[in-house]
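Following: one structure in structure tokens, then a few remarks.
Every protein chain of the complex appears in place save one, which is left out.
And now, chain A:
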Amino acid sequence: MSFVAVSNIAKRYGDAPILERLSLDVEKGEFVTIVGASGCGKSTFLRLLLGQERADRGTIAIEGAPIAPEPGPDRGVVFQKYSVFPHLTVIDNLVLPAEIEASPFFGRLFGGRRRKAREEAEALMEKIGLSHAARRYPAQLSGGMQQRLAIAQALLRKPRILLLDEPFGALDPGTRQDMHVLIEDIWRETAMTIFMVTHDIKEAFKLGTRLLVFDKIRHDPQFPAAYGATVTYDLPLHRKAANAAGEGTGPSPHETADLEATLSMPASPRRERAAPAIGQ
């Protein structure tokens, strides 16, 4: 039995099908990267895994048990924006998970327990390089620092699965490299199962052990919204063994170019022109 089992799920918003006939088995410890054109349901898939929304059909199970119908501490998440709490300083953001866990009524800790939680948060800040910014609010941090904080916060309840929804999409290239190192280290240390949605195909190849491409299989040229998307490519990436050397594990150039051509098209109008018969 696989760790995460997605079987034949479908999701529609109103009349528009977003995902259809999507099945997937993911083993524990895999780093799954998900790419696809805008509006192809990548983020919807993540929301289904998160429990923020429910599939119209099909089931999602973790270790054989259907996922809870609402978000919970077994599945952590980092969004592109708004992942940390703007009214809390860096250290308070990091103390919050412990407070939520230990104090069901007030959601606050006092005295010795508070001191202990703060000490743990300080150690964590040291680790992610935010010690100097402990008393700053998220709005006073750079984008990279905010995302580092968001990732650290998401890990505090020790989730079994980490969901990343374009977490580095708003960062500049240099910062993005640093974040790649950070997330790889975390993945290696915790052996967590990670799902990451990204627009950056190189990032998807670099970080993932498995790359999923979401796209529509069926097309109706008269009514492009008639069908939903599913997994069209499922590539295992055997790069981790070679990764000690650093580079040398990415996609071959033509592979990247090929996929980028697919991805640069919003919901594949290219193929509608090429093969109008499909889906009619």
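General remarks:
By our rule, a residue touches a chain if its C-beta (ideal position, glycine included) is under 8 Å from a C-beta of that chain, and two chains touch if they have at least 3 such contacts; residues count from 1.
FYI, contacts and distances are computed from a predicted model.
For the chain that does not appear here, its UniProt entry gives the protein name "ABC transporter permease", which is one of "Sulfate adenylyltransferase subunit CysN", "Secreted protein", "ABC transporter permease" or "Succinate dehydrogenase subunit B".
Checked against the hidden chain, the listed residues A:F79, A:F168 or A:Y227 yield one contact partner: A:F79. Check A:L19, A:I34, A:M125 or A:L156 against the missing chain and you find that the one touching it is A:L156.
Screening A:P71, A:G143, A:G169 or A:P224 against the full complex identifies A:P71 as the residue touching the chain left out.
Contact with the omitted chain, checked across A:V6, A:L48 or A:L96, is made by A:L96. Residues 50, 52, 70-73, 75-77, 79, 81-88, 96-97, 99-101, 104-108, 137, 139-140, 150, 153-154, 156-157, 159 are the ones on chain A that touch the missing chain.
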